[in-house]
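Missing here is one protein chain; the remaining ones are kept as they sit in the complex.
We call the chains A, B and C, going by the order they appear; numbering starts again at 1 in every chain.
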């Protein structure tokens, strides 16, 4: 089984490396080829351009956004040149609309298509401990499961239409942003009563909210430690935008997501777009006169 | 050290029992005396009326709301009859405004006053595993710490003004409500894309949000299991109202709390006020046409 | 028919003057008696304290808020001393809750009670051109209609329970605040596209929105002319708070009112509480980076 891997950012690099380590023959491509060098050194083949991945059995993509994915897979001619029976597994977060369009397009080319976005940061990817949210043809999912077993600790199936995994990932990211905002508003409230925000967050994340999401972001907010960004605020707004877009198309009001978008815009208008998205807490603090 | 305990609901009963078990001489009072019987059987003295608690060294109250607390402690004459040097520890959730008024009033009567609201349901109280959020005079806190060690697993100090513990508790409850709403909106979104809400919530609370708050309420929402209520929706709205009131008085905008209040009202207008407050999820579902 | 008038602010002074001009024997009271002098010079009797108004047939009050009204009418002993068959017409904006309590209290004392809040600024009051929103016993309304004909251009009846006029006034003020916010957000949007906010507002209030509410506040926003305040921002927040309180008690979600309250708080936290309430526009501008 020949594997192609496009998109070697922090996440993709770690994932590709694990596949290589597990013995899979791997061809890799990245917009800037330098990022591919360590993989090439470890035995991967380098594709000069996306279309050079057309010979693989399974193409995995981990690209930055909708536009990059469309360019690399569709506009480059790669999809049109893949062999019938081959499959594409997109593991990045994309919009529901693009997921639907890609599902159709792959079907027209007789190429399998699976959406499998992941939960976890680069260190989790490196440890092969990702949670993989998967949707698409169950037979294809069974076929790539061995790869997922290399990449992640668990695969969560969500349906036969690829966009179903994307919507789950989008909803999960919305929930993260909501957790940040709730910590932000609560901190502003207690600080306006003379209580230390750090004390408050430490208690919260040590009791009812002793979950990774709260502990990680709670510490960043307590320390106002927003640089360097683990996940940029502008990307957070993009993901909340995906939730609102999907909510709009499916007629699902999401008032929390609406508040989040307005607050992300407030942050960006105040020059904070490049900070970590937990800097959303600055908005509640600023509005509260802190 | 003679202890008085007023308010023997599910929480108060369990807490009073633990104090009795630990060997403290206890006088108890409850609006309906039946609730006191098991404690009396176990050795507690029964106060016929609140003022009969005036002889205690430490008065602990765990009453339903602001009005009940004012009535039992102030209007009954209890506070006026307590002995200088005695102290009152209020462990229920009350408004910041009342906390401030009580602090003044106790000072006028030379009675110590500590706010010590708790995190935990009745089963946690019974196990002596509450988290106690405390604020007030540090000397007084040190004096009652042995009692807190009986009642809880940990005491979190938040300042010298009693209302500082109340605001922390109010903020924590707001954060719980926000978690429920975020699960509700996310579930409505994925369900409108054909994904099972239960599958979604199971994944969420098994990965990023593996915290008690999410797991407990996530299961209730997944099963639409809102009766009998662990915590009534009307009480949830009351607590979010306390957050908005405190935010209003301290000039802290809280847009998530505002959304929550509007959604609680929607639920109550639809006859769901007596359900568990996680039934807030019905609002997002209904608005999304589910 | 002897008339008593309590509350001689900008509005009350103008209204009392018109009644005097129309030939009604008038006794007036104001917290600071200087404000009453011009009326005394014009023939009114001065009451030294509220209870001195107890002899009148019709008591009209135009006091600043709930607390002032309770103090002057109830706590002063005035209501208890009024003669059975006399009536009280409250023309100020008060909460629905107080309106209900006062209706009961007046009934207990066999004193008529009418709520009749007004639309119009002091210049409109001086011209006798107010719009009067009235609710209460229709027979009483008929009895005081001659007075209303002196004070206003039209009386709008809204029901037999006094609070029904109060809720209409509260809803009208909420609608004004909403108009200000809509102009604020629209202005911020066009300004962020290089369009003059003044040009935009001039067009808007010269076409679809050629109503007094938009033209008056539109001009203030266009010129950022918020001092001196015609109606203070803190009072605007109080009135939106009355809408939210009434919405809360009647289970009516009001998401626009919630947004308004958060934005009023933002303005107050930024030191703008003493400006005219149209300074709410500063919030949208500031949040949009303007």
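Here is the rule we use: a residue touches a chain if its C-beta (ideal position, glycine included) is under 8 Å from a C-beta of that chain, and two chains touch if they have at least 3 such contacts.
What you see is a predicted model; the values in this text were computed from it and never measured.
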- line: Among C:51, C:126, C:172 or C:219, contact with the omitted chain is made only by C:172
- prompt: Which of these touches the unseen chain: C:12, C:50, C:247 or C:273?
  reply: C:247
Task: Would you indicate which residue among C:73, C:102 or C:284 is in contact with the undisplayed chain?
output: C:284
From A:152, A:247 or A:288, residue that would touch the chain that is not displayed: A:247
Message: In the complete complex, the non-displayed chain touches which residues of chain C?
response: 96, 119, 131, 133, 156, 158-159, 161, 163-164, 167-168, 170-172, 174-176, 178-179, 181-183, 185-190, 192-196, 199-200, 203-204, 207-214, 243, 246-247, 250-257, 259, 262-263, 284, 287-289
- request: List the residues of chain A that touch the chain left out of this view.
  value: 241, 244, 247-248, 251-255, 258-259, 261-263, 265-266, 268-269
Field: Missing-partner contacts on chain B, residue numbers
entry: 255, 262, 265-266, 269-270, 287-289
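In this section, only the chains that are shown with their structure count from here on.
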Field: Central chain (distance from its CA mean to the mean of all protein CA atoms)
entry: B
Statement: One chain pair leads in contact pairs, namely A-B
- request: Could you find the chain whose CA centre sits the greatest distance from that of chain A?
  value: C
Message: Can you compute the centre-to-centre distance for chain A and chain C, using the mean CA position of each chain? Integer Å is fine.
response: 53
Message: Can you compute the centre-to-centre distance for chain B and chain C, using the mean CA position of each chain? Integer Å is fine.
response: 38
- prompt: What is the distance, in whole Å, between the centres of chain A and chain B, each centre taken as the mean of its C-alpha atoms?
  reply: 38
Message: Multi-chain contacts only, two chains or more: what residues does chain B have there?
response: 247, 251-255, 259, 262-263
